[in-house]
Every structure is written in C-alpha cells, then in structure tokens.
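Shown here: the complex without one of its protein chains, the others still in place.
As written, the chain order gives the labels A and B, with residue 1 at the start of each chain.
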C-alpha cells in the first residue's frame, strides 16, 4: 500500500533522474575523451579509430541488442559509409568533411536497407548465413569495382578540407580526434532518445516476442527494417569518420573479420545497452593494441579465451554484469 | 569441352570434400541445435596432425589419416565435455560467440605448436598422377576424394537407416525429449555423434587438403563455407547436405574457372537466393 501512495510523487523525480543519468554518461565520455587526448597525444590516430569502431558497435547494438537480430555481417554498413564518403571525395570532389559524413550516413543507411531486406527474410541459422553472405557479397563487389573503389589497393587520395573551413586535418590527428568525439557524442545523445522512445520500446518488444507484437497490431518486419536503416546511418557515420581521419578506405572495412570483431566487442561490453557497446569497444581495442604487438596468434588465442570466459562467466557483458552487481549492492543497503 | 569436363570433375571432387567435412556439422546441428562455428577448426587440426605424421615423422599416408582422425577425436572430447555441454539449448548468439572463441583458440594454439606455415600432406605414389578413363584422364587425387565422399555417404546412410544406433539418432533428431522418455540415452547419442562428426571433419580435412589447402587461417576461411552448406542443405539431412555440396561446389568451381575476377561473388549471390527461396534448407522439414 505504501508503494501505491508513493507512486504519484515518485514519478516526477524518476523521470528527471533518467535525464541526469544521461548527463552523467555524456560527462563520463567527455572525461575519457579528454584523458585520452592528454595521456596519449602521440596515439590520437588509434583513439580516433576506436571512436569510429565505437559507432559501428553502437549501430550493431541497435539491431542485435535492441531487436534481437544476430548478424555476422554488420561491417557491410560501416564499409558502405566509408566507401560512400571516400568516393564522394575522390570521384565527386566533395571534400567538405561534414558533407562527407552526411554522405557516409546515407550510404550506410542504403546498405542497411539492403542488408535488412535480405537478412530479415530468415531466422536462426539461415539468418546468420544470410548476414555472412551479405558481407562477402559487398566485399567482392568492392573488390571487383576497382576503378571506383581502388580494389585491393584501397581507395586513397581522400583529402578532406579543413573542418568548418577553420581546422585543417593535421598530421597528429588532433582535428580528426575532436571531430570524432563530437560525432560520437551527437550520435550517443540521439540514440539515447531513440531507445527510450515508443519506437525503441516497440523494438524491445519485438526482441522478446514478435508474435505478441503482431497480436497487438504491430508490424514486425517494417519496424525492423526502419531500425536497420537507422543502424546503417550510424555505422555509415563511423565509416565516414574512418575515411576522413585515415584518408584511405581499405577492403578490410568490408570484412567478415570486422563484422565478427564488432559482435565480440558488443557482447564483451553487454548487449542492449549503449554504454555496454562503448565499454566493449574501448576494452577490446585497448586489449588488442596491448597484445597484438606480440605474436598475432597469441592475440587470437587470447581473444578466444576472452570470448569463452565472457560466455561462461559474464554472459551479460562487462557493463551488464557490473550494473547487476551494483544493483545488488544498492538493494542490500537499508 | 575439355573445360566443362575439368569443371565437372573439380566441382564433384570439391563438393564431395565439402560433404565429408560438413555432414558431421549438419548432423550435430540437427541433433543438438548448436550453431557450431568451430567445426572447420577440427578439420584443420586433422590436417595439421596428418601433415606432421606424414611429413615430419615419415609415416605412411593411410596411417597418417588414421592418426589424424583419432587424434582429433581425442582432442575434441574434452572440448565437448567442458565447453559445448554448457551451450546446448543456449541462445544462438551465445553459441556463436563460444564457438568463435573456440575457433580462435584452436587457430592460435595449433599455429603455436606446429608453426604458422602452409602444411602439405605428401601423397603416396598411388594417389599421384592421373587415371585414364578411356576418353579423358583425371587426377587420381580428385578421384580418390570423390570415392571417399561416396563411401562416407554410403556408410552414413547405412548407419542411420540400418542400425539400431541410427534409429536412436533419428528419434533424437526428431524429438530429443520424447526419445529420452522412450529410454534412448540421448547423452550417449550426442557424444557418439559428436565424435563421429569431428572424426569426419578431420578425415575431410586430410583428404581434401589438395582442394582446401591446410593453412594457418583454415578454420576461419572455410568456417563460413561449411555453415552455408548446412544451412542450404537443411540441418540434420544427409541427402540435403549432399545436394547442397554438389550444387554449391558446382557454382563455386564454375565461378572460379569462368569468371575468376569476380571471386566468390556469384557463390554468395546463389547462397542468398537459395536461402531466401528455401528458408529451411533444400531438405528442410516444415515445423
């Protein structure tokens, strides 16, 4: 009964606490970004790369974490964005960085639409196989169309203009890094809105029980396709960031390996939470940088052990497990 | 004409090798409902062991094949006990991650132990050269691969259709809970099928080494191909897998001969078309 009487008064602060939690999240990202800038001034290229991959993992979280679609072909969306931005610069003469990012987002969204239309035709193992086929198809197509994409040599000669006409992309990658962090923050804020919106709730419902959603008059397929397009735009922004910052686009951005790695990062951090996606990316990329300097096969073995350990001991990922622990401690308090 | 004949022979041999390796995956997937991405890794272990036995120890080919098959099974048993057991019935994503993890570990460890180079398995004199068929001659090794594939298909057909183990296996594939209730020891059926599956993978890895070279990233490179075969054929179906292997082997080989610059583009296009038309596989049963 006490619960009932407290409810009306509890509702208002609960809502504002949600937004203050978002502010804390944004602040934490900013603190990490500034720390990275100050601590690793010679390694900003790696940090920018992590930012671009974080966008890919966020995008994967939208379809895998929030909609329950298992895919091993998500790099197709990232690579499409990268190539769209790169080709716009090299062949279309569009070298203004913000426009390049917009083109990347559009390219990613188009790839998302195509992927979604194909992948969502099946479930389970066939769905996984379709996603794998898609990434290979994109890869082979980019390889074949070498006059446009540079083929296996990669697409080079991307020379973005100074950002806003003021900040040139310097040798140390400072501009690119700041640009990347701004893009990441903007996307993060938009996605927090999205996952909380009625549409986000509908997606979570589909993940749990599509039959129930149909029995409520909801269209499962149309909703998932829309989410795939949004996810494509997010991944495409990541790809465009990668094209702008490294000034080359390689076939590895359309690879099965990148797709599988992004899934590993997402699960490591925890699916179904934007924070999990960010934490997973950071942890994985940092770990990779640490270990891969040694023998690449030791790196593979360690990633393998890490994956097995996550599945066995932290199935909800780093963020999921940590927040469950925190919640238990919180409850334990009087 | 010469080209068509070469394509046909290569496609048949390639399809048969695919069949030998993937049929175990198909049966275990149909039986245990595990999306096992590590299957190719067991074929790779087989290839590495056979190469070590034949090239470094100088053992005979037949002996090397035997050591490879049983060695791989020995390695796989603890993996099944300790890791696979935990993911039976788990969500797909969990199974995918666990088995990718196992694949990465196997690649890393195998290359650490045997060295990261391309492994050759020296063929005995009888399998080198070519056989004259009267109007054409074909490489003996290709013929050997085809014969092995047919033998495996026949043996499996006999095992599944004509033995009491086969009856238990079919019952467990259809409805594991019901089979268990009828007194079938599903644990044992699972373990035996897993061992057979791994043994066949190793066998296929060795016999098919001429077509699918044993190299450091073997398990990753062909992981997808094997999964595709199972998915196209329909998990748990021997005729479906055979049909899928011949079909995909044909498309892939023809693509390589006729349009090498497109790589595997047409192969994956065909996969998408087939999966979209037959979402449950060529021999899939409606639920």
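The rule we apply is simple: a contact is a pair of C-beta atoms (placed from the backbone, for glycine too) under 8 Å apart; a residue touches a chain by one contact, two chains touch by 3 or more.
Everything below uses one rule, namely that contacts and distances are computed from a predicted model.
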Omitted chain per UniProt, picking from "Monovalent cation/H+ antiporter subunit G", "Acyl-CoA transferase", "Tobe domain protein" or "Branched-chain amino acid ABC transporter ATP-binding protein", is "Branched-chain amino acid ABC transporter ATP-binding protein"
Would you list the chains present here that the left-out chain is in contact with?
A
Just one of A:23, A:38, A:171 or A:215 touches the chain that is missing; which is it?
A:215
Could you tell me which of A:115, A:131, A:175 or A:223 touches the chain that is not displayed?
A:223
In chain A, positions touching the absent partner:
1, 3-4, 7, 11, 14-15, 18, 193-194, 196-202, 204-205, 208-209, 211-212, 214-219, 223, 226
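Operating definition for what follows: only the chains that are shown with their structure count from here on.
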Centre to centre, by mean C-alpha position, how many angstrom separate chain A and chain B?
34
Chain B-touching residues of chain A, taken from the complex the two chains share:
64, 70, 72, 118, 121-126, 128-130, 132-134, 136-137, 140-141, 143-144, 256-257, 260, 263-264, 267, 271, 295, 297-308, 310-312, 315
Using the touch rule from the top, collect the residues of chain B that touch chain A in their complex.
29, 35, 83, 86-87, 92-94, 96-98, 100-109, 111-112, 116, 216, 220, 224, 227-228, 230-232, 235, 261-265, 268-269, 271-272, 275-276, 279-281
